[in-house]
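Every protein chain except one is present and positioned as in the full complex.
Labels for the chains are A and B, by order of writing; each one numbers its residues from 1.
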Amino acid sequence: MKKVGKIIADFPLTPESLIPILQEIQEEFNFLSEDSIKKVAAGLSLPLHHVYSVATFYNVFSLKPKGRNIVKVCMGSACHVRGAGRILEEIERSLGIKNGETSADGSFSLETVNCLGACALGPIMVINKKYNGHITPAKVEKIFQEFTSQ
Amino acid sequence: MTVTKQVEIIIDGRKIRVPQGTTILKAAAMLEIRIPTLCHHEELSPSGSCRLCIVEISNPSQNPDRSWIDSACVCPASEGLNIKTHSPRVLKERKLIIELLLSRAPDSQQIMKLALENGITKPRFTAADEGKSNCILCGLCMRVCNELIKAEAIGFSGRGIKKEVVSPFKIAGDLCIGCKACEAVCPTGVINFKIENKKLRKQDWGVALEMIFCPDCGQPVGTSVQMEQLKEKITITDELLSCCPACRRKKNYSVRTVLHRTAKGLSDVSDYNRLTSKETG
Partner (left out) sequence: MKLTGNEQLVSVRTHLTEKKSTLRTVSLCGGTGCRASESEKLLVLLRKTVTEKNIDITIKETGCHGLCENGPLMVIRPENIFYQRIQPSDIDEIVEKSLKNGEVIERLLYEDPETGRKLIKENDIPFYEKQQRLVFAQNGHIDPKSIEDYIITGGYSALTRVLSDLSPEEVIGEVEKSGLRGRGGGGFPTGKKWKSCRIAPGSSKYVVCNADEGDPGAYMDRSLLEGNPHSVIEGMLIGAFAIGAREGRIYVRAEYPLAVENIIKAIADARKWGLLGEKILGSELSFDIEVTKGGGAFVCGESTALMQSLQGYSGEPRTKHIHTTESGLYNLPTNLNNVETWANIPIIINRGAAWFNKIGTPGSKGTKIFSLVGKVRNTGLIEVPMGMSLREIVFDIGGGIPGGREFKAIQTGGPSGGCIPGQYLDRSVDFDELTSLGSMMGSGGLIVMDEDTCMVEVARFYLSFLVEESCGKCTPCREGLWQLLSILTRITEGKGKEEDLAALEEIGEMVKDSSLCALGKTAPNPVLSTLRYFKDEYMEHIVDKKCSPGVCRSLFQYKIDNEKCTGCMLCQVKCPYQAIEGRKKEVHTIDTAKCVKCGICFEVCRFDAVKKV
């Protein structure tokens, strides 16, 4: 919580600091805890429901802790017409979790994103920061095997 | 003081002059033309979200061939607008909107009634939550709570079909004063406080507030928090304050004055009375 206080202190205490502050907290902790949301509301003198509505409105925020490794599957139009839907299913099967979930051991979170802007490489899956382009369902299993063996 | 420009508009063929910027809903009301609406309340900020009050608008002097749809509650009057509140296009789209609202609140008597009035007998649609919330997300409850009562106990969460009215982390447990203004303004009737074990409760919001009961007849009067707040705002003896409206009246005190002064604008006092009568009845 100390860190949350420090993050808040870095910004002017005005309503427009809300989203940047939440972004920093999200970046730091991988999620927004109840305590941090309450602390931000108090820090900026904003109603809690306001902070909460912002925290649940935008895609970048998560109210649940995320896994150690974040798998993002691009669901943009370009990837879609190249079969991203089937890739996602294959990843869900391979990781044993559904889109939006985190594995029980906390190792993976699976998310979809609207466009990574690397359409030429579609379909794309990003594990943490590593891009894996031109994926096919058959390649999915191997990518994860390689990833976990590293 | 600047004088607001008067503009002439036509609503359903009838001319009216109103100050520029008057909403079409208000102008129509002056002509006693009723436009249905669910998310609008005179004392609260406009929302323009339920879209029930859509009207067909054209500006013949600018473009006689073009007409568009807008919601009357937020659209301001400007010179030369020709407004149709019941054109075939409006009626068709409004009916569909009601059908969609019904899918969200299938158990609501009020919405069902509205649907029937508009010729919808069998709902075609199922909402994303299968109508479990019975909430049409008009936002009146949160607007009244935040803007008028200023308890700031509830708000929206999420977006799109996942949007809902919530009390984040059940914060209403601390912030709600039990005024039940949200219940009063809810157009679907889904917000229901209950009195159980001498407390006013709304479990999903974490509300459990001490109730005061009328010493004369034993009827519930209000929560102690609200009574405390009332005491700060009006001059009233503790004895009168703790009485239920009926007993207060017996004691020859104008209930209307009290209520009007405490919840200015929230209703029509009649809404407030409806509330109390619901409890007592």
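Criterion: a residue touches a chain if its C-beta (ideal position, glycine included) is under 8 Å from a C-beta of that chain, and two chains touch if they have at least 3 such contacts.
Values in this document were obtained by computation on a predicted structure and should not be read as measured data.
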Just one of A:Ile8, A:Ile37 or A:Met75 touches the chain that is missing; which is it?
A:Met75
Have a look at B:Arg51, B:Lys84, B:Arg143 or B:Lys202 and name the one touching the chain we're not showing.
B:Arg51
Since one chain isn't shown, list which residues of subunit A touch it in the complete complex.
14-20, 22-23, 46, 50, 53-54, 57-61, 75-78, 80-83, 85-86, 89-90, 93-94, 113-122, 124, 131, 133, 136-138, 141
Note that subunit B touches the absent chain at residues 47-52, 54, 68-71, 74-76, 89, 92-93, 96-97, 100-101, 103-104, 124-128, 136-137, 156, 158-163
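The definition used in the following text is that only the chains that are shown with their structure count from here on.
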CA centroid of subunit A to CA centroid of subunit B, Å:
37
Over in the complex, which subunit B residues touch subunit A? Could you list them?
142, 146, 152-159, 166-169, 171
Please name which positions on subunit A make contact with subunit B in the complex.
34, 37-38, 47-50, 52-53, 56-57
